[in-house]
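Note that one protein chain of the assembly has been removed; the remaining protein chains are unaltered in position.
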Amino acid sequence: MDLLAVILVDGLIYGAWLFIVSVGLTLTFGVLNILNMAHGGLYAIGAYTTATAVGIYFANGGDAFPLGSYAVMVFSALLVAVVLGPLLERGLLRHFYDRDHVVIVLVTYGIFLILEDVMKLIWGVTPLFVSEPYSLLGNVEMGPLFYVTYDFLVIGVAIFAGLAVWYVLNRTRQGKVVLAVIHDREMSRTMGVNVNKVFMVSFMAGVFLAALGGALTAPMISVSPGISVNVIILAFAVVIIGGLGSIEGAAIGALFVGIARAASVHMLPAAELFIIYLVMAAVLVFRPEGLFPKTEARKI
Amino acid sequence: MTNSRFFVPVCCVLIFAVLVGIGFIIPQWAMFLATMALAKGLVALGIVILMRAGLVSFGQGLYFCIGAYVSGLMANWTGITDIVLLSILGVLVSVILATICARLLSGYRGIFFAMLTLSLSMILYGALSKMSIIGGTDGLNVSAPTFLGYAPEGRALGFSLYFYTCLVSVIAGGLIRVYFNSERGLTALAIRDNELRVEYLGSSVKSAISSGYIMAAAVGGLGGVIAGLAIGHVDPEYAYWTTSGEFVFVAILSGFFSITAVFASSIVLEVVRSFSNLYFPNTWQLVLGVFLLIVILLLPNGLGSLFSKRRRKGGSE
Partner (left out) sequence: MKINYLRAGARFKLTRSAGLFALAASIISGTAAAEETFKVGVVTFLSGGAAESFGVPAMNGGKMLIKMLNEGGKLPAPYDQKGFGGLTIEAIEVDEAGGATKQVQEFRNLVQREEVDTVLGYVSSGDCLAIPPVADELKAFTILYDCGTPRVFEEGEYEYVFRTASHAAMDNISLAKYLKSRGIKADSYAGINQDYAWGQDSWADFSAAMEQYLPDAEQKTSLFPKIYAGQYGTEISALMRERADVVHSSLWGGDLQALVLQAGPRGLFKKSQVVLAAGDHVIPQLGKKMPDGVIIGARGVNGLAAKPNGGELLETLWAAYEEEYGTFPVQAPFRMWQAMLGLKMAVEKAMAENGGKKPNDEELAAAMTGLEWEAPSGTIRMTLGKGHQAIQPNAIGRTQWDAEKNAMTLVDIEYYSAECVNPPDGIAAVEWIKQGLPGAVCE
């Protein structure tokens, strides 16, 4: 397999993963105008919950039907979203909606700090492993290289998640209501839209996507303290490159970073650490509001 | 009285006298804590300058780091250890860099400004991490500073650093207070309210923001020089986003009404962090997070709103 093809495949796999871990962030920003620093924490909780749930599944006769573990993974992410989504949005964030953007960023930073220690209190520091779902689907042979089929499953999930979010926002009635709220909260409220509900559901969707990212990653890694920090930086970079609040932007941004990184690893490994910042700097210099900037009405 | 031209200088002298007086009685660890808090307060002061114009920089770590590295590298390469000279150099480099960045940044507002500044700071972090010649991620040590030829050791060194930090903090605070009260400084508040109006009235919003940003960089660099010399070690972590986040927190905690409140908030944060780290070694992040949420919830306008209530009622806002 020649170098170009390897770079494309590797870039696609990594880009798909990047998209899944960052699409929730851009959705939350798009609808609620919140740059959620706790995103990484929610990702980690998704990973921990999945690791625990899949562990329980296999301990209780899951071996008979191992594919069921994928359902358990999705269910775990849903559980995190249903529990933490309303708790954080209704319980905390809504008190700060009339405050400055940056104040809300700090609030989510506070939540991030709290989640870090809460996870440690619940799960301790011993790492959890659930590698069964990772090897379940076997390998794909591509020339001299083996890939794990699970990697391609991640690509599938990324495409599905992206399309689903796009479809709901643009092709359903509820989605149009959300777009109306994004455009003008006050006007939507006067037209009888339950803005609070839209916020809560959208935030839950963001939490779900974050947790799903964690759930999908859990089988590939050792789930242990500290996995949240790196994800925040990556997701931030992708979202800034793509344009805050843009789903398409996040997709293109993730793909862009994925392929640039793969090219760097194969051809110029010393630059790997730097590549994401380079892409970010280049985009910021030429298109400071990202590839797909969110248009905003200007009020005088 | 607040309008008298002597008000600010008199306040500065009084505050300085009190700070130095306190320096004689507090134990050494507290003096070091205060030195660091004031140095970090200087950086946060920069954010407050920008906050008055409705902008928040999430990347003041950039200048904090530049200041620290300038003093560290100068001390290591040229042997200059004089704190005054190093401060001037640190501020100078910060100002030059800020003048370049301001051209890029002054067109952006809100979260974009915050994110852009954060990215710039992270780019510096990445670059420094790569430079193994100056220590890479491990950073490098900085020898103890001298004070115009005076080379103290032990407690005298700690006190001299504290004295110097108090002096520059008070001077910087006083100058910025004068600036805040000036016509140009008040433009910032007008920009916060409505920048189109400011433009229509004939002032340049861009240049006001640029000068605010450059001033913020100057105090940021100054804070970095002091912190680098006080800690005795500089590493790329100075430019990391969590460092910048801490400065933003101090700025939010203090609000933009009072300069004294900025330094007070910085001291409060240092104390809370220091003690929670020791008493709750396993849950200090939780303590800090809860503290952060409570403060933001209960003090919407920051600590400064407690200090300056009277003044605001008087109508100077």
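By written order: A and B. Residues from 1 in each chain.
Simple rule for what comes next: a contact is a pair of C-beta atoms (placed from the backbone, for glycine too) under 8 Å apart; a residue touches a chain by one contact, two chains touch by 3 or more.
Bear in mind that the values here come from a model prediction, so they are computed numbers and not experimental data.
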Option from A:T26, A:S224 or A:S246 whose C-beta touches the chain left out:
A:S224
Touch criterion as defined above, residue of A:R94, A:R185 or A:H266 at the omitted chain:
A:H266
Residues on chain A that touch the omitted chain in the whole complex?
3, 6, 9-11, 13-14, 17, 116-117, 120-121, 124-127, 129, 131, 134-135, 139, 144-148, 151, 217, 220-222, 224-227, 229-230, 261-262, 265-266, 269-270, 272-273
Could you list which residues of chain B touch the chain missing from the display?
22, 25-30, 32-33, 36, 129-130, 132, 135-141, 143-144, 153-154, 157, 227, 231-233, 235, 237-238, 240, 243, 270-271, 273-275, 277-285
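What we mean here is this: only the chains that are shown with their structure count from here on.
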Chain centre separation in whole Å, for chain B relative to chain A (CA means):
34
Complex contact set, residues of chain A against chain B
35, 92, 95-96, 99-103, 105-107, 109-114, 116-118, 120-121, 233, 236, 240, 244, 273-274, 277, 280-281, 284-285, 288-289, 300
What part of chain B is in contact with chain A in the complex they form?
56, 58, 104, 107-108, 110-112, 114-116, 118-119, 122-123, 126-127, 129-130, 194, 196, 241, 245, 248-249, 252, 282-286, 288-290, 292-293, 296-297, 300
